[in-house]
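A single protein chain has been omitted; all remaining protein chains appear in their positions.
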Amino acid sequence: MKLVNQIKLVALGLTGSMVLAASVAQAQTELKVYTALETEQLKPYAKAFNEQYPDIKIKWVRDSTGIVTAKLLAEKNNPQADVVWGLAATSLLVLKEQNMLQPYAPKGIEMLSPKFRDADANPSWVGMDAWMGALCFNTIEAKKHGLPKPTSWEDLTKPVYKGHVIMPNPASSGTGFLDVSSWLQMFGEDKGWGYMDRLHNNIARYTHSGSKPCKLAAAGETAIGISFAYKGANLKKKGAPLDLVFPQEGLGWDMEAAAIVKGTDKMDAAKKLMDFAITKQANEMYNKSFAVVGYPGVAKPIPHYPADAEALMIDNNFEWAASKRKEILSTWQARYDGKSDPK
Amino acid sequence: MTAQIQQVVTGKQWSEQRKPAAPYLQVNKLWKHYGNFAALKEISLEINEGEFVCFLGPSGCGKTTLLRAIAGLDPQSRGEIFQGGNNISRLPPEQRDFGIVFQSYALFPNLTVADNIAYGLHSQNMSRQRIDMKVRDLLDTIGLPDVAKKYPSQLSGGQQQRIALARALATEPGLLLLDEPLSALDARVRLHLRQEIRNLQRQLGITTIMVTHDQEEALSMADRIVVMNHGVIEQVGTPEEVYRRPINAFVANFVGTMNLLPTKAASNHQVRLGDRVICCLTYKAKEMDSTWLAFRPEVAQLISAGDDKSTLQGDTRQLESFAGTVIHSEFLGNFLRVEVAMQNSDLSIKVDVGTQHANLQCCTPGQNVEVCVPSSDLQVYERYAGSSATNPALIASAGAVS
Partner (left out) sequence: MISVWNRNVNPADTVRLSKDDYIQRGVILIAVAFLFFTLLMPLSSMLVKSLQNADGDFVGLVNFATYFSNPVLFESVANSLQIALTSTFIVITLAFLFAYGLTRTCMPGKKTLRALTLLPLFAPSLLPGISLIYLLGNQGIFKGVLFGETIYGPIGIVIGMCFWVFPHVLMIMVTALSNSDARLYEAARVMKASPVRTFFTVTLPSAKYGLISASFVAFTLVITDFGVPKVIGGEFNVLATDIYKQVVGQQNFQMGAVVSVVLLLPAVFSFIADRLVQKKQVAMLSARAVPFVPSPHKMKDRLFFGICCLVVSAILLVIGMAVYASFITFWPYNTALTLNNYNFEEVGASWDFYFNSLEMAAWVAVIGTAVVFFNAYLVEKGRAFEPVRNLLHLMAMIPMAVPGMVLGLSYIFFFNQPGNPLNFIYATMAILVLNSVVHFYTVCHLTSVTALKQIDSEFEAVSSSLKVPFYATFWKVTLPVSLPAVLEISVYLFVNAMTTVSAVVFLYSSDTMLASISVMNMDEAGNTASAAAMAVLILVTCLAVKGTHWLLSQKLLTVTQGWRNR
């Protein structure tokens, strides 16, 4: 008996892992869904889906956009996810480029705005909603430092804002990338980079996540945070001394989208989820957080958002952004990454 | 030296028993290599049942290596070992039949004395009562009946070593191995325990091998001594044989103290020391050139230069005398050890002078004296160039390591 105990002791290290793993894998129709949705959205989304498909259980794997994308790419040779539901379209385009998505046309796809779907006849992804960039402007700090409220992107390059602007690093943040890609699309490549050169002089630092600049503005760590509208509206609701600014030149935006991961062995269930993701009911659900959704006519205005949100959105070319992503980022890095080495 | 007389008797007893029985333990051409270094070189040895044998030698001579090979703890590279007629050379220690006691006691600190002694009994499917009884018996045997419930750290060194002995004996092994069991103890306890181990061994009649570097310990305890050096056995014999008739200069110098004077062979019964021819009754000329002239400090006698030799004990005609100056004397209780620098030479001689009778006058440094040795007590050994036996200083230092 004692011998058995001794061996167990050593073997525990190896077999313990198997025991743990075994408890995770259960025999049930279970979809592993990768997402970058906000945590508080997960439960209601799953509940709505289960009302229609009670036999399919959603197992969420949630993280921020960059990390979920990284995970999916890391697992390229050995995909863990069945479905992606709620990830930036630019990220999904990268996955599509890597041939990791399973094309499927969900039922009712024809009802969706053409902007909100992959242009292929058999689309690799379908859009859900759009989120857009915005400036979070701390009124108290602005007053303290005597800063006027900016109204345009160009305003941000004025010397008065030097050291008071924080923006997300496009290399890690989806929001950061949509800003950079929108400037390049709006101003043209040369002028776009020129703009960023000037802006860079005023930037205090680049953050890893897209929501952080707004949080920092809310906490007074900075006066202006380049972030996205949803976060700003949320913080304002909580009582942060913020004004949301939507620069007049236009707003970069990205889409939250859904797709089936190639190689899933639960294709039926995955298809059902995709069908659900573009229903009117689902889009009404999206609208609780986002002003612009894929199903035409569903969107209702939400507080602290500009009424004409959709009008401010630039004509974003996702294909261009995704294909240029690597190039843009390496240029950006060479120019701005590392405050001590401004070129 | 009283112990020695005792030894002679037991030595004889043993040689009488020896004839009928086959040796209990037989070591046959044993080699042990560590890389290119040979720690044991073709060791062969026989030990009889009930015998107490000491492996004696300077550190690094291979005595512990040999003991561990016999135990199977450190298996030999080549050669065979037989115990009780069985070839045990390839058996792991668990399958051999021995008990072992180490210098460090190696008592399990977290177990009581009783649990320590009973440690090996539990694996013998013995009933609890029998174990308890056995433990009590053993504690009585070693004279510590009241310590069963104590922990080792609560006992003195000597007591701990007795417990270790009891633990080794508990499983009634055929062979008891003692690896320098007394070296960690202080002098007084060591003397006492020496006697006790010897008595216990004789009482139980268990075949015992003890490793030691302490020649006095070996002389006083062993039936036979195996003197080892550089991985070979130099001499095997009773304590008396080893002391009185050392087989070579190494043994002579390692066991007890020996004066060694470099000489050249001359003819039968004669060697040459410098220009002088010295008569040596025991010496028969062999084909060798370099020799050692050897005698023990206690066989030499000291007189002031020019004194009458007729006052000396023994046959004065058969004396060899060496003139010299006392350079230093050491008081060692019942005798003085006097060091005499020989005239016209850089050699020196040690002489033991009894403190009770002798004229101590001549022992003060600076005195001119004569050292007189009976020719019958002079011995001659081969002297090899380059062998350690040609360098008395080296032997002495090796022997002094404790």
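Assorted remarks:
Order of writing sets the chain letters: A and B. Residues in each chain are counted from 1.
Criterion: contacts are C-beta pairs under 8 Å (C-beta built on N, C-alpha and C of every residue); 3 or more make two chains touch, one makes a residue touch a chain.
For clarity, every value in this text was computed on a predicted model and none was experimentally measured.
Contacts to the hidden chain, counted on chain B, fall at residues 33-35, 39, 64-65, 68, 71-77, 89-96, 98-100, 102, 104-106, 108-111, 119-120, 122-124, 151-154, 167-168, 170-171, 173, 177. Looking at chain A, the residues touching the absent chain are 2-3, 5-7, 9-14, 16-18, 20-21, 24-25, 38-40, 60-64, 66-67, 69-70, 73-75, 77-78, 80, 94, 140, 169, 171-173, 204-209, 211-216, 218-222, 238-241, 329, 333-334, 337-341.
Here is the rule we go by: only the chains that are shown with their structure count from here on.
Distance between chain centres (mean CA atoms), chain A to chain B: 87 Å.
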